[in-house]
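Here's a structure for you.
Note that this complex is displayed minus one protein chain, with the remaining chains in position.
Presenting chain A:
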Amino acid sequence: MDKELKQLQEKINYDKTFDCVQCGYCLPACPTYETMKKETHSPRGRINLVKEYAEGKISVEDLKEPIDKCLGCNACTVVCPTNVQYGKILEGAKHVIEEKRTKSKKEEWVENLIFDKVFPSRKWMKRIGNVSWLYQKSGLQSLAQKIKMTSIAPLHLDQFEKVLPDLPSPTKRKSRPKVIKAEGETRMRVGFFTGCIMDSVFFEINKKTIELLIKAGCDVVIPETQTCCGALHAHSGKVESSRQLAKQNMIAFEEEHVDVIVNNAGGCGARLVEYEELFTDEQWKEKAKSFVEKTRDVSQILYEALDQIEFTRPINDIVTYQTSCHMINVQKVTKEPFELLQSIPGIEYRQFKGYDRCCGSAGIYNMLNYDDAMDILDKKMTHVKVSRAHTIVTTNPGCLLQMKLGIQREGLQGKMRAVHLVELLHEAEPVSKERQVTAISNNA
């Protein structure tokens, strides 16, 4: 066989495509097959195209659109009875498409800005956070206009801006200490992975996360040198940048000697638990392994601490939950958010149809494929409405923004709200039981 083709097959995980027997069991699970209604956008269709590309039967241009339009939600892998590693096939395909793509100078420049400057940079993220999302109705958008960037998708940032929360003042942001002690006795030392978007746009949620963690008996450490998780890079085929970011994070947390590494963004968490697969050399692999073993979603920590906290304010509300694909399908964290929600007094929980299907945000999918993402979202909202819930709980910033957008599109502002799980738990005013006990015994 042609040497080049062979190399390509290795890169694209060609061998893994043979695990697919085209049984179609994944079709009902795939959101893009549901909305785009073509095998071209089904899991087995995509796998077939990857295979055919690796065999030299179709071109990279033929492959590109079907791969770009995949949400990467991994719903197909969960139902696949032959355990096809679709995630690996997808990443391989993205990597190769990225390599083959002939980019214009402008595209290079903007991508370089997004992936190498903005997302890994705390400074940039702070700037974004301080000045508002991507520079007040977007540095990027006006930038794109200035340099007449017609080749990249219009990012529809104006739509997203409408649903953004009020941003904290710069002084408030700067005043956050680096270590916050547990209330009462320290049960564990947790390193907080803050996440780019969570720590800028949703800074308040991060603050509440810390407050919940200390009530749950955690000393919270926020390593200064941590950086972007690298999910967006990996999902765009930029394997090397994502590896570099992983290394930086591993070092940052290793230095702090924490018991666990906690995050509150389903998408970032999914990336963190996959760090081990990025490395082949022994030393880094070892480090990655220990990092992955320590990684938890905030809901896991809080769930374990449920016997130590008490919610003092009932929330009389009908609540539903939109899961984060990366959290349930990759991290496999499923029961904890449910259990936490149901432990809040006053809540009436109602599940809506398709609550565990992708909402269409999928990293920056909703910016790059705006119309397709809105089709998926609108479908979801029709089911949400049937549940008559008033509050939609999410566990990932992308999903949170997307659901806020969904509410806006339905004209339901004021009647329905979307929140992060942490916000709702915080609203129920949890107190540490231990502290209560100490307080009472002090009084006595």
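FYI, a residue touches a chain if its C-beta (ideal position, glycine included) is under 8 Å from a C-beta of that chain, and two chains touch if they have at least 3 such contacts; residues count from 1.
In this text, contacts and distances are computed from a predicted model.
Trainee: One chain is missing here; what is its name in UniProt, given the choices "Amidophosphoribosyltransferase", "Glycolate oxidase", "Xanthine dehydrogenase YagR molybdenum-binding subunit" or "ABC-type xenobiotic transporter"?
Mentor: Missing chain, UniProt protein name: "Glycolate oxidase".
Trainee: Using the touch definition up top, pick the residue from A:Ile12, A:Leu49 or A:Val419 that touches the left-out chain.
Mentor: Within the whole complex, the residue contacting the unshown chain is A:Leu49.
Trainee: Among A:Tyr25, A:Trp284, A:Phe338 or A:Tyr355, which one is in touch with the chain left out?
Mentor: The one listed residue touching the chain not shown is A:Tyr25.
Trainee: If the missing chain were put back, which residues of chain A would it touch?
Mentor: With respect to the unshown chain, the touching residues of chain A are 18-19, 21-25, 27-28, 37-40, 42, 44-45, 48-49, 52, 57-59, 62-63, 65-66, 80-83.
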